[in-house]
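The complex is shown incomplete by one protein chain, all other protein chains being positioned as in the whole.
Chain naming follows the written order as A, B and C, and within any one chain the residues start at number 1.
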Amino acid sequence: MFNNFFHKMASPKYFYRIAGSLIPWLAGACLLFTLAGLYYGLYLAPPDYQQGESYRIMFIHVPAAWMSMFVYVVMAGAGAIGLVWRIKLAEIMVISSAPIGASFTFLALVSGSLWGKPMWGAWWVWDARLTAELILLFLYLGIIALHGAIEDRRTAARAVAILTLVGVINIPIIHFSVEWWNTLHQGPTVTRFDKPAIHISMLIPLLLMAVAFKLYYAFVVLMRARCELLERESNAGWVRELVESK
Amino acid sequence: MKCDSLTRAFTLLIRRDLILAMRHRAEMANPLLFFILVTSLFPLGIGANPNLLQAVGPGIIWVAALLAALLSLDSVFRSDFEDGTLEQYLLSSHPVSVLVLAKVLAHWLITGLPLLLVSPLLGVLLDLPAAGIKVLFVTLLLGTPVLSLIGSVCVALTVGLRKGGMILSLLVLPLYVPLLIFASSAVDTAAAGLPVTAHLSLIAALLVLALSLSPFATAAALRVSLS
Amino acid sequence: MRAIVIHLNGSRTPQVPVTQTQSCCLMAAGLECVRDDRVLFSDLAFRLEPGQALLLEGRNGSGKTSLLRILCGIRYPDAGTVSWNGSDIQRLGADYYQHTAYVGHRDGNKLDLTAQENLAMARALGRPGKVMPPAALEKVDLYGYEDVLTRNLSAGQQRRLALARLLVTDATLWILDEPFTSLDVHGIRIVEELLEAHTQAGGMLAVTSHHAVNLDRTTVQRINLSA
Partner (left out) sequence: MNLNEFLHMGGYAFYVWTSYGIALLILLVNIIAPARQRRKLLTDIARKARRARREI
């Protein structure tokens, strides 16, 4: 039965339909969590005793940074599935995720920079995490560029899957090397984002926002995947039926 | 018997690439000249203060090596792709990953090895102390094969593209970051007179990892690019 | 856009259960190929046995080359399978390529190698056959050109050199994309002789060609892709 479900999900037609019905629910849930997170984070949570109000950027920055990694890992997983079992939907997931992941990474960088200015007095500091995030952005951009450069869509998707897998092996190494480089060159003088403990009143909005970002990713990736699917299968019977029924 | 013919194909492929390189000596020298030129431009740009050069020297040499490797990468599969021999490798009765390894090894002999050999000279140009030059040589010895191995994956992904060059640099350079960090800080540390075993073993670990994984990734990428 | 398969040797449906036959055979079932949103062919099936030739016909862009590349396993069919002795060629991989030799659109010769060097490489990449490179060159009427750089051969001679590759490995199935391009009448006759000799010896052929191919002594299946 499980197998059957899997096959149904993997068929483009069912996926398109089920994704279409899931999107509003996910989007609604995302909106709820975002509002709750914003209310908690911007209004209820007290100011930080060291950073004052500026720490509230954390509720954007940290979930975005988490998501930037999470999306990449999802892409690598989907890429592996797509390469090994030749499941079209997995390939589609990889390439639909890339722009979203790049957006999260960019957001993490920008918000990190905006947070860093009042804290460190500079827009950019070669902090280990920011640097690793920057390299991650390059990896995402490489994936998007490669996908754009290859004309044949299936070839492009599979090339991107391989690149993602190569990248996912490298990410831990890059993180490790950058951390190491950072301790070597900067010493412990730079203020770090991470603190030993976070107060519960700040943790709750952080988690709320993290869930909101995850839900956001879920429904946006489904939206993108539906587009990609339509484009690829524009000759298939089910697409024609879909268009004619409108 | 089968193993025997595989070894034969491996050595023949390396020999063939070396012969081809010898028949195109001028092209072969390009990355090397680039490496030397870029490195010798830096003192002109930032001033020839020995202390300054010593501080930035390892980084400069390694960045130049990265760029020279990037410049030479396109030639790994490009001509084979254009004249159709690349298809013949994929349709060979030997594992493609082994053939790829032969290609990469040949590429390293043609482009990486010359860089390695002139690097002490550049170390002298940039006022590195003797200990630093020695470690620079070792890091390049361990590191340049990694450059070729990682590069081969990316070049295999872009080989079918008309404008592959620009994308190639976007794909390759982020992946070179760890090597750059480990290698240049190894030279720094050595120049300061500290032990560098940890650095060198990290680079060696990178080499082992690249050696064991990248031929498979390159083979898969070539299959995708040619399909 | 269903391709019509005409079997000159009689039977119209080639769907014999695999288990019944022990001798080697190439079988395709339900092949479909889509390019740029256009279905080139779909539900294509055939069965090729020793001593037979498969001749692909059709207009430019009708998918002849794509079909050959699917038979090589370079390209994945959008649906359907190609099997060799009952196993999927994608699964067989290098085990399938022991039995095949491919001459594609591009010659696959290195222009800066001599004729002999090119053949030696080809021989090492496949399963080496009994014919040595000089003998193979003689068979394609390139005797005396062993040490000439391929670059200095004429287009027709380069094509014949590419076809000489077929002789130096011990392949059963020859997959040829337009083997007669740039050959003169004399060259065409030589190559036809080679093909005929191959099928007479129990080999198989899969060929695309614009020219009319004279294989009088061979059972030829024709597939017209633009019908």
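Convention: a contact is a pair of C-beta atoms (placed from the backbone, for glycine too) under 8 Å apart; a residue touches a chain by one contact, two chains touch by 3 or more.
Remember, predicted model here, so these are calculated numbers, not experimental data.
S.K.: List the neighbours, among the chains on screen, of the chain that has been left out.
M.R.: Visible chains that the missing one touches: A.
S.K.: List the residues of chain A that touch the chain left out of this view.
M.R.: That gives, for chain A, the contact residues 27, 42-43, 47, 52-54, 56-57, 60-61, 64, 99-100, 103, 106-107, 110-111, 114-115, 117-118, 216, 220, 223-224, 226-227, 230-231, 234, 239-240, 242-244, 246.
Note that in this section only the chains that are shown with their structure count from here on.
S.K.: Mind having a look at which chain is the central one, using mean CA positions?
M.R.: Of the chains present, the most centrally placed is B.
S.K.: Between A-C and B-C, flag the pair that has more C-beta pairs in contact.
M.R.: B-C
S.K.: So, comparing C-alpha centroids, which chain is the farthest one from chain A?
M.R.: For chain A, the chain whose C-alpha mean is farthest off is C.
S.K.: For chain A versus chain B, what separation do you get between their C-alpha means, in angstrom?
M.R.: So the centre of chain A lies 32 Å away from the centre of chain B.
S.K.: Counting only residues that touch at least 2 other chains, which ones in chain C make the list?
M.R.: In chain C, the residues touching two or more other chains are 76.
S.K.: Over in the complex, which chain A residues touch chain B? Could you list them?
M.R.: Interface residues on the chain A side: 83, 135, 138-139, 141-142, 145-146, 149-150, 155, 158-159, 162-163, 165-167, 169-170, 173-174, 176-178, 180-181, 184.
S.K.: Residues of chain C touching chain A in their complex?
M.R.: Result: residues 34, 37, 39, 76 of chain C touch chain A.
S.K.: Which stretch or stretches of chain A touch chain C in the complex?
M.R.: Those in contact with chain C are residues 86, 154, 234-235.
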